[in-house]
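Below you'll find the structure I mean.
A protein chain is absent from this complex, but the other protein chains hold their places.
Moving on to chain A:
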Amino acid sequence: MVNLLAKIQCFMRMQFTVVIALLLYGCNYSEEISSNNKSIVYCSEGVPESFNPQTVTSGVTIDVTSNQLYNRLITYDKDESIIIPALAKSWHVTEDGKKVTFYLRQDVHFHQTKDFTPSRKLNVDDVIFSFQRILDVNHPYYISAGGKFPFFQSVEFGDLIDHVEKINDYTVRFNLKRADSTILANLASDFAVILSKEYADNLAANNLHNNLDMNPVGTGPFKLMSYRPSAYIKYVPHENYWGEKSTLAQLIFDITPSSYTRLTKLLAKECDVISYPIAHEKINDRPDLELEGKTSFNVGYLGFNTQKPPLDNKNVRKAIAHAINKQAILETVYFSQADDASTILPKPSWAHDSSIQPPEYSIEKAKALLAEAGLSNGFKMDLWAMPVQRPYNPDARTMAKLIQSNLAKVNIDVNIVRDYEWSKFLSLIAEGQHQSVLLGWSADHPDPDNFFTPLLSCTSILTGSNRTFWCNETFDSLLAQALLTADIKERKVIYKKALQILADEMPLMPIAHSKRYQARKKIVKGEILNAFGGIDFSNVSKD
């Protein structure tokens, strides 16, 4: 019996040893990989619709593709204020602003993949092909994309470009129908990528047009190695990249839609970087992790219908702005993860004017302004709160309630309207049914015109994006004037005047510019987040 017990004890000891050995394996595993491997695992939130940013606007797709696989002719610098060369080493805009000429780099290689071996380097044919597919409705690759180029269609690119002209192998000219200073911003946006004409021709010969967007070939710092839908995307550095080559061995997108799973994977060291993290305090508590946020190019605002009394009176609008405690909104609705908006332009924009301050929270001032407008007894007002979550306004209903209680102090009786679903809500707002509304705007590129024109110009009343129905001729002529010149200094001066008009007229009250967050291991170095558009791994390294 004693002997048997001894045997059993021995057996148990063996099992225990095996378990301990396995545990030690476990202890080792993550350090092994991180020390031997210069790869980044980015846990992303969704599945890309395509591998070509020309054909989509979804943020997930732009994140995966634009800065990783492709290059544009021009791009933005790190501060995202100045346009700098990319595939074009320089460019020139004629004085009348109608001709934009790009001089291309001569040493740019396309990706070599298992399906395609490029026989030549980048030249003007590739640039013309990339834009011709968007402009020419009879182009086979226009048809293969179903004619859907949402960004280019939203900026009316087809109406602006007369034709794209080849001057020589490395010089290409965009001939415009009219001057438009946003052309450079549009060409520097994440959507204006350059594709390989040679690859497209090869595919066309085999009738495989769809592969152009799904099996990507670009000039970017990474190329696609493998993709398993809903599971992962693996990139490797482009060995012949024209710019600074990435030091990473691999860049892996681990597709993890659940935000809880992403957090778990980060804490368990399986992801190096995760998108849209939750539980910020938990991440901040860990010494090996860091949380970073970047103000996005968006604005959440309270818009007044300036056609409806008493909001047609600018003093009433200003009174409301003074009566709202914005700090409380930022804390309650945005959990202090947004910037206080003083104007419609976020801080990273080059036209941002820090001299303009947001209206101070003061019940006295509000009352005085209301008395001036002859409304010291107050009035009733409808406030429409959007029924959906958006980055610029994560909870419009709570925000509406806060505003309601704020305005009650100055005898304004707010009726919150929230009975409509989103598309009905938008169409009723576009008709001008509302008195005031909580809405917002996310920009496609950092050019300030992308905030001014759609939100507040007279013409955008007709297209439905100006929900304030405010039309000011001086303001509109300033916007038109700004589009005619490509000189940023000159445009800054013009936009400063425009912002002052807005501060004085207050057709809408800017509330917040929300931030985009990301969490990463501290050993991951380099800038990943952009203020607008997709993320960028080209300068990321691992210690």
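To be clear about the criterion, contacts are C-beta pairs under 8 Å (C-beta built on N, C-alpha and C of every residue); 3 or more make two chains touch, one makes a residue touch a chain; residues count from 1.
Definition applied: contacts and distances are computed from a predicted model.
Colleague: If you look up the hidden chain in UniProt, what protein name do you find among "Aspartyl/glutamyl-tRNA(Asn/Gln) amidotransferase subunit B", "Acetolactate synthase", "Cell division protein FtsI" or "Cationic peptide transport system permease protein"?
Modeller: The chain we cannot see is, by its UniProt record, "Cationic peptide transport system permease protein".
Colleague: If I consider the whole complex, including the chain that's not displayed, which of A:K269, A:K308, A:K365 or A:K401 touches that chain?
Modeller: Of the listed residues, the one touching the omitted chain is A:K269.
Colleague: Given that one chain is not shown, which residue among A:T57, A:N215, A:Q250 or A:N325 touches it?
Modeller: A:Q250
Colleague: Looking at A:V41, A:A179, A:V217 or A:L383, which residue reaches the missing chain?
Modeller: Result: among the candidates, A:V41 touches the missing chain.
Colleague: Of the residues in chain A, which ones touch the absent chain?
Modeller: 1, 3-4, 7-8, 11-12, 15, 22-23, 25-30, 32-33, 36-37, 39, 41, 229-232, 234, 250, 252, 254, 256, 261, 264-265, 267-270
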